[in-house]
Structures are given as C-alpha cells and as structure tokens.
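One structure, pasted below without further comment.
Yeah, one chain of the complex is gone here, protein chain that is, but the others are all in their spots.
The chains carry the letters A, B, C, D and E, assigned in the order they are written, with residues numbered from 1 in each.
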C-alpha cells in the first residue's frame, strides 16, 4: 500500500461525491422555480439510496466474481473485506470510489424527466436500475473478467458505463413519462447552473484523475486533458451561441463544459493534450448540434441528458479509439495506426446503447403498471409544482409573504 | 514524515474548514429571509475568531502539557513549534487540522439562538467558550494525558468534544436567550439547506477520515462508514417523513444526513460497514423522534442543535461502545463481548453533558449581565431582522426596488 | 517522483481551479441583480479561454526557456512533455497547477469593470493579456532564469504576478472604461458574497500550500499562515466596520478575509505564524482604508480590485521582506536583520506596477479603437443590464411571472 | 376606463395572457402575491419533515389591465374562461375586481385618455 | 364594494391577517413593496462595511382586500389596531387607502357582485 495513492484516492472519492450536489444545482437551476427542490432531491436522494445499495449488494454484483456478464454474491455487505486488503490502495477504497460513480449515474438520468416524475417511484427505480442496468454494464467494462474489458474496449472513467448509459436511459424515461405540460422558457436560476457546472468540473478531476487509482503520471495526464477538453468544449459552445444568437449564453457555456467533460471521460487515460483539444472541440460542436436537433423532435428530454451525456459519451468513446496514445495508456488509437480499436469502441457503444435502452424501458414500464407506483404525478400536482406536491416545501420563501 | 500522510491531512484540513461555510448555508437556508446574513455570519466569524484564538492559546490549552484536565501555556502562540517537528505528519499540521474542529463546534451552537442573539456578545462568547469549554473537553478526550482518554473512552472524530458539547451548549443558550418572537413556518431557502448539507457531507470526509492523521486503512474505513451512516440516516429520515406526512421533505432528508454524520463521528475509527448501517439507521430514527419531541417542549432550540447534534452525538458515543470492531480500531465493543466499553462511553457522555451545560450556562449568564453586552437584540431589531440591525445589509436586493 | 507530492498537487490544482467560480460568486453577489450572470461569466469564461491559451503557448511563454524576460516557443502545445518527466512531481502537473493561477488572475481584474464591459472584447483581452502581461511577469518572478527571481525577490505564491498585477491592471481598465452610469447602493446577494469568499479561502489552501510543489513542512506552514492571515484580516476589517458604522458588515468581513489571503500570498513560504498575524492585521487595516480612500476618488474600480488585490499585494510583498524567517524559507527578512530584502521586494513591486499598468493600458486602448470591439456596452444595454444584453439570460426567473 | 385586476393561479398566467391578447387587450402587467380565501391553503411540511401544517396563504398572481368601458364583458369572460380549472373549476381559481380609472397617460408621448391605454 | 389597500410593516403581516379573519374578512392578498414616506428609512452599510448610508426606501407589505361597503369601519379598525406598533405607534407603521370597486367576479363560478367577494 502507498500512502500517496491512498491520499489521492480518498480525496478523489470526496471530489466525485461532490459532483452529485453539483449536478443537483446544475439541474436545479435549469427548471422552473416551482420544481427546484424536486429536481435537487432527485440527485440528493441518490446519494442516500445508492450508497446503501452499493455496500449491500451493488458492489458485489458490479465488480466481483469471475463471470463475464455480472458479478456474484461473494462480497454481499462487503463481507470478508478487511481494511488491510488491497495493493496500492485498500480494496475498500476502491469500493467507495466506485460507489460515487454509481451514485451520479442515475442522477444524470433524472434530467430527462424532471418537473413530472413521481418521487416515490423514482426511489424504487434507483434500487432496481443500479442492480439490473448499472451493475452489469460496469462489470462488462471495468471488471477484468468482463467481456468488454477482455475485448479491449477502452473506457478509462466511464464514458459507456456512466454517460452513454445515463443518456440512453434518459430517452427511455422521457418517452415513457411523456412531455411536460407547460415547460418554462427560461432557466429559473442561472447562477445555480454555472455554479453547478463549476462543481462538476472540480469534482470531475476526481472522477477522471482518480480512475487510474494511483497518484502517478497517468492521473496527471487525466487531470490535464480533462481540464483541456472541458475548456475547449465550453469555448466552442459559447462561440457557436454567440454566432447564432448574438449573445453568449451562460447556460450554453456551462453545458459546453459538461459536454467536454463527458467526452474526455473515456479518453482521459489514453489521450494527450492535443487529443483533448480535438475531443473538446468535437464535444462542443456535436452536442450543441444535438441539442438543436432534439428541440426539433417531440421528445421532452427536459435537460438534454441524451444530447449531452449520450451523444457526448458516444463521441468520447469513438474519439478514444481515434486519439489514444500508446505512450500514455499502452493502447494505440487509429491515429497511431491501430484502426481496429475503433471497431472495439463501436461495439462497446452499441451494446451499451441497446442494453441500457431495453432494460431501462422494461423497468420503467413495469413500474408504471404497478398499482400505487406509476411514473407521472397528477396534473394538479404538476401544475402546483413538485416542490409542494412531492416534498411539501417551497424552494424560496420571502418575508412578509410568509 | 510521510508525504502521503501529509498530502491527505492538508486536504482533510481544507475539507473540514469548508464544513463551516457549509453549515452557514445549511443554517442560513432554514431561517427567515430577514435573518440569513446574520445566521451565515455566526458561522463565518467563527472562522476568523477561533483561528486566531487557536494559534494564540487555544491549541496549547487543548492539546499540550501533561495535565489530565487541561493543557498548559507551553505552546502559546505556537512558540517553539518548528515546521520539521513531528512524526508521520508535522505537528503544525495537527494544529491546523484540530483548529478546524474548534472553528465549527461553536458555530454549531448558533443554530439554537439564531434570529435573536446579539452579534457582538456572540463574538465575546466565542473567545470565552473555546477557552473554557472546548479546550478542556478536547484535552480530556484527545490528549493522551486526558483523563477520558486514559479511561479508554472511544471518540474517533469528536462525538463528545464536538457534537454532544455543541448540542448541550445549545440548550443552555436557547434557555437563556428565550424564544423567538415570531418564528417562520417554513425554511426561506431549501436549496441552501440541501447544498449546505452536501458541503457538510463532503467536508465530513476530512473530519472523520482525517482523524486517524494518516492515509491508511483506518482512514479508508472511516470514509466508508461515514458515507454509509450519512446515507442510511438520510434515507431513514426521508422515509419516516414520507410515512408521516405523505411528502418527502428535502429539509428532512438533509437533516437525516447530518444526523447520520454526527452519529458515526465517534465510531468512524472502530465500526465496520454493518455497524455503520445500524448507527445510521438509529441516528435517522432517534433524531427524527427527538425533533418531534422538542417541538412539544417550550424550548426554542431553533435549528434543532440538541435534537441532531446532542442526541445524535449521544447515540453515536453509545453505539461506538456497541459496534466497535477490534480488527479496525483495536478496541472491541459490546457485540464483540467487551460490554464494559459501554460504561466507559456512558461516562464520557455524561461528563461532557454536565460540564458543557453548566459551563456554557454560567458563561452566558455572565455575558447577559455585563452592561453593553447582553444576549438578546432589542424587539425592534428582531422585528426588523438581524441582517439589517446587526449587519446593515439585506441578503437579497432586487433591481428596480433598490 | 513521489506519490504523496503528486497526491497533494493534484488536489491543490483542483482547489485553485475552484477559486475562480468562488470569485465568480463573490463578485456576482456584489453587483446589481441585472448584471449577475455577466459578472459570473467574466470569471467562468476565463476557465475556458485561459486553459486553452495556456496549453497552446501560455505555459511555454511563461515558464520555459532560459531568457530573463520571457519564455520561449519550446513547449508550444506542451510538445515533447512526457507524462513521466519531472522530479518530485510530473512536469505536466506543474503545467496544470500554474494554469490555475493564470486563469484566476485576469478574472480578478474584471471586478474593476463589471456592469459595463463588453463581453466579446473581454474575451479577446483575455488572450492578449495572458500572453503579453501575465506570461512575462510570471517568467520574471517564478522562472529560475527570470530576472526578479535571480535578484532574489520573494514571491511564494503570486503576490506580484497575480495580485499586484491584477490590481494595477484594474486601475487601467477602470480608467479606460469609465464610471458606471447608475451603480447600486447595496450588494444584490450577500450570501453569494460570503459563500464566494469561503470558496476562495478554501481554494487558497491549494494556491499557497501548493506553491512549494510538495507535501512537506513548508506546505504545512503555508497552510497555517494562510489561514491565520485570512482570519486576522477578516476580524480586523469586521471590527473596524463595527466601530465606524455600529454594524458588522458581512461583505466587509468577507472582503477582509480576501485581503488577508492576498497579503499572505507572497509570504506563505517564509513567514511564521506571528508574521501571519501581523500581515493579516495590516492587510485588514490597510485595505479597509484603501477602500475608503478609493471612494473619495472618481475612479470606479467597482469591486475594489486595486484596494484589495493591489494594495493587499503591495503590503504583502513588502511584509514578506519584513517577516521572512530563514528557518522556514531559507531567506531572512528585515526583522531577522536582512534589511536589504526590503529593497529587493520594493523593486519587484515597482516594476510589476509599472509594467502591468502600462501594458494593460496600451492593450485596452488598442481594443477600444478596433472597430467592432470597443470597451463599453451601449447605454441601453447598460440600462437593461448585461445579463440580458450580453448573454440573453436573466439570472432569476420566478414562476407566474415567466 | 376600467381597471381589471384578476387574481389567478400562477400556473395559469400563460393561458390568461394568451386569452387577453386574443380578446384584443394589448397591455397588462402581473406580479406574484400571497393570497388567502376559501381555498384550504397548501399543506407544507415543517418540523424537519415530521409535521404537516396548513399554510392558509397560497401563491397567486395578480394580473392588471386597464381597458375601455365597452371591453369589460369581453375581457372578464376571456379571463374567467382561461383562469378556471378545466371542468367545473376549483376553489382558489381566483377573482376579478373591476374599478374605474379616471385617466391614463402614456409616458413616451405624454398623450392621455383612451388613446393611452 | 370597496377596495382596502393597507401598506404595513412586513413583520406585522401575521397579526394583520389574523385580525382580518377575526373581523370577518375572508379574502385578501398581499405582496412586498419598497416604500418611502416620512420614515427615516433604514441605515445600510456600504463601501465594504466602511460607510453607512440612508436608504430612504424601506421594505413594506401591501395587503389588499375587497369588502362590502358596510364593513369599511370594522375592517380599517382591525387593520389599524393590528398594524400599529404597540404603545403609541411609530413612524412608518403604514397607511390604508380606500377606493371603490365597480364589480367583482368569482372565476370558479362566474358569479358577480357582492356574492363574489
């Protein structure tokens, strides 16, 4: 064990945890004022529920055992894991670090169905989705016995497991829950959006630079390329916004930063700084376009989960196959001549899309049919706002008018 | 010295510092809009005042010398402490880390008397309370010469010193300052409450996982159980709220998280993940009940400092005696057969309660009698709100109406 | 390479990055509600633009080569930098850490011209200013070939490069852009101001304790003195505010903390805790006075960039020459008999002031004259607020009134 | 000239303003208020999630428009139709108060009377 | 029908609404405004805590209720009693303005006149 690696990985775990409240603010600022508490709670409750599921069975299902498709029951309740087990870092630290990824992934999905999804059903969904969608995909990609891992798919920090997965699940959810009755034209609180994006950016350093599980050169490279891609994508998006509307939307720049962070995620362990510039530029331009296209469809993926996390994740996974540098991550990409890597990346992408969409769709469909659950709040509750109807609280209460 | 330990402990110190602004937001969101600045300032000014007191004499009184009850004058002004002294980590780093605990403890108390306590008196109170209440208790529990330490009381990260102490002092303060004239029904800003709780959760990783002063297996265990207890308590509280009111209060879930964090604090160095689930569940249920009971009393402990930090701290201290695992912290708990530990824990709890209550009561009583000080603002100032009357500032100023 | 040093420096880099959103909140809370988004964006876009400039040429110009006055083209695009290069920490980590300083410096300047500066021009300004003002001064002071470095000027974490530089550039900018038409009397959101200051304080631990590039005793000393100076200055400022107005302004206390952090920046690697108390006290008193004086001038340095960063930086640079302790930073200060150090510090200060003012003035003057650019928004845009006119967004949108 | 003040549900502002434009009313303004009437109020959770209270006051929006006398019927009908909860209406749908206005002045031009509204 | 508009201190809203209910007024609404009158204004700190300024405008709350003519005295008395600072009243306690209302319409039912208020 190495105290330096442990030091960094504890800090990295804390940073990734903070991403979920960051997301809560980011999403919370984008909705109407009557749904802020609800939107924030979708994320915050994931910290509570997924943490418990993870130590009870989530970790064991996701990252233990020798199966190709799913873990096993050997570490249920983290049984038999001693604080001194592990090399480099304690195994329990790996459990915690991975937990933070499992927390934020379903929180990302909620952007698709904010302002109308039933909170109690969502809590049940969290438990089931982590078990049947997140755990298997994490096993495929990150467990050394997982079939995508063995195939050689590169996904340093979760482009497929986290982002494509959440982005595609978001489509399934948006389809099933239906459109908002009366969506707001503007974000209700732009400072929350920008502050949330900043916390995401900050936490993402833990996400990506922690995914090597060590404080070493690869972590530093991940730090550098993460920042570079975020910055490039934010700038690209901002400039496109300026060109098209004559104004530089703050929400746009913040969204660009997130898109860049998404796209660099799978590549953070293998792309260099030039690759990061390219990936960031691509993420800014492609996801910007994806948002505009989404607006032309009838799909009310309210906070653009697919356009940013889905599309950004796909672009990132493919780009990893293009820009991977053997000197950094030991595997070359297409530019260095290993064109075959592109095919492997494509397989990982397609399989993740298919599995995530189908499994999420089925889960939600069943939840919709169970009496007492159901996906959508009543029309009156939606009109009144979910803050009052689901949580009994208004976000903002003034003096005098109390 | 070990660069890994130093790396983690600097980061941990920064994390604990951030808890105080986190608390400021948490508390600030719970009060009426006319008292936000005031509530935030109670916490923020503690960063200023206690930091200075700590380097001048607080540290020396709390954690130096060979007395059983209080430190000595040997390290006044940190005199004679060289940057190269220390093993594992520099002694000065221990000074800083401990300082952050001293900063947040009195800030916790302020929840009892927000919306009516005189700011200038509070500043004097901070200096005196740290000197005569915090420093001795810290010495008893954490100094290797302290009598509770020698007795074998387990308090890894401050269940007695920080939480029971603050929770009990809060009762004394609420009693003496009296009820608010016109308390608000609702929290004025729920996003602040949740964001504040999230920052507390994040910072608590430093608080608990830093309390081993090393980046090692015990720190990792602390990280894991801290997160687990916070999550379990948040979920428990949320479910109770849903059952009782049909709505899942965001303020409730956030309060549950804090209760879980409080309760795991003394146990973080000795309980395992199963113990953490139990402690978190207990914290959620017991503190929830304590809040409801408090509402039946006439005591205006406005932000539930006793119900959460006092009761949560007591439960945590006792639970440490129950769930301690010898393989983690070298001391077994009742479950592992060492029933005597429960008695030791009980002594630590009772002594802390008595000393903290009596000493705080006396200090406040004296401050109340000193001409020019006094505990409570005038009725007009309370009506107008403390933001304007104590700080000359309104929290929120709109355009047009400026 | 040392994993502990790497662990700390990755965390430190993340902390410094977070300072820029912290500044965004701090500044954003101080302006009128119609200019919040704009004020936040001035800072946030710096994360995007300067990050890109830094990896492309900024780093190479600032910190490479063997010239006395400026770097060279050798590391354009970070070419030839391998993830395994470096001693102690990877060279690329140094690149990232330094990048965060380059991001926040121009963001500091924006406080001078908020509520009226043209956003598109500002983006161009960022690119040019980093290249022609920031990079050279950084080279002089921090590159071992730089002339001020060779002269023996002490500037541990950027008193000259960051704070004096930004503070003086702010005067040039305020002069050229002119006064606001209709400045607000009060800050529009005091909680943002305090939370922003708290994030700055938190991040500053990375800024100062990271500037030794190691997790060692000097870093710990930097941590301690940084906190001490911030606290002392906050308290000093608060007490002065209380004496003069009978109220303790939260904005004042927050400003004091920032002033203390500024002043300790150059001294963090050489002053001890007693020096930090003196420096913090001086910063609180002097910058407080500087703000009052500034109000008597006609200069609309809207958010007191010069009075806090300029004056605080000058005080800090001089105080470093006074309070430097050889046992900490290897160089003695005036108190330890090395009076000559004061002269060296004075040279560094004066040269930075002159270069920064003249170069910034020229750059802005040219930008003002270029057709399509220009420094100031139209009067209608200023009246309407920059949030809508530059960004097409209102910061806060209520329900019902949407 | 008449002043129409309609207290409506915040979530119906969109429908009501559209109806006003359709009815030929070209100028109005609205702001949020806290209202109390026969409506039961809203249930709010207090006591950190453990208690439920009835806050009798509920959020409402007041929409004001000044119109010429002859438009009274058309405009009130438009508002009533758009502000009423579909089907049979719900308690809390709001009220309309009508009062008379002596004069109006357009700031830009200084013109007054009917032409200014 | 009369419209009563009372400009009161925000901290007295609770007392005033209770008094209104006691006096038999079942409907009203209120919102916060910035007011200026004889009251000295509030002292606010500016210049980063180093200066004190007088902001003449102070926060007030306007409470509006429409009542039948015969309730005028009862209601104004109720408001005055509840809104006045105990003892002899303070500058800034507020004012009540009374104007006449032509008609009222209840959105839910469409009924108008006295029955709608």
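To be clear about the criterion, contacts are C-beta pairs under 8 Å (C-beta built on N, C-alpha and C of every residue); 3 or more make two chains touch, one makes a residue touch a chain.
All values reported here derive from a predicted model rather than from experimental measurement.
The undisplayed chain touches these shown chains across the complete complex, A, B, C, D, E. Listed residues C:146, C:333 or C:392: the one in touch with the omitted chain is C:392. When the whole complex is considered, the residue among A:27, A:237, A:315 or A:357 that touches the unshown chain is A:237. Subunit B residues in contact with the hidden partner, per the touch definition given at the top, are 398-402.
Taking the complete complex into account, residues 2, 6-8, 31-38, 57, 60, 62, 76, 79-80, 83-85, 89-100 of subunit E touch the chain not shown. Although one chain is not displayed, subunit C still touches it through residues 34, 182, 383-385, 388, 391-394, 401-402.
Simple rule for what comes next: only the chains that are shown with their structure count from here on.
Using the contact threshold fixed earlier, the set of chains in contact with both subunit A and subunit E is B, C, D. Contact with both subunit C and subunit E is made by A, B, D. Under half of the residue numbers at the interface between copies subunit D and subunit E are found on both sides, making the touching surfaces mostly different.
In terms of C-beta pairs in contact, the better-connected of the chain pairs C-D and A-C is A-C. Subunit E has its Cα centroid 42 Å from the Cα centroid of subunit B. Subunit B and subunit D have CA centres that are 48 Å apart. Within subunit A, residues 2-5, 7-8, 11, 34, 215, 385, 391-394, 398-399, 401-402 each touch two or more of the remaining chains. Residue positions 10-11, 14, 31-34, 43-45, 49, 52, 57, 59 of subunit D are each in touch with at least two other chains. Taken as a contact graph, the chains are fully connected, with every chain touching every other chain.
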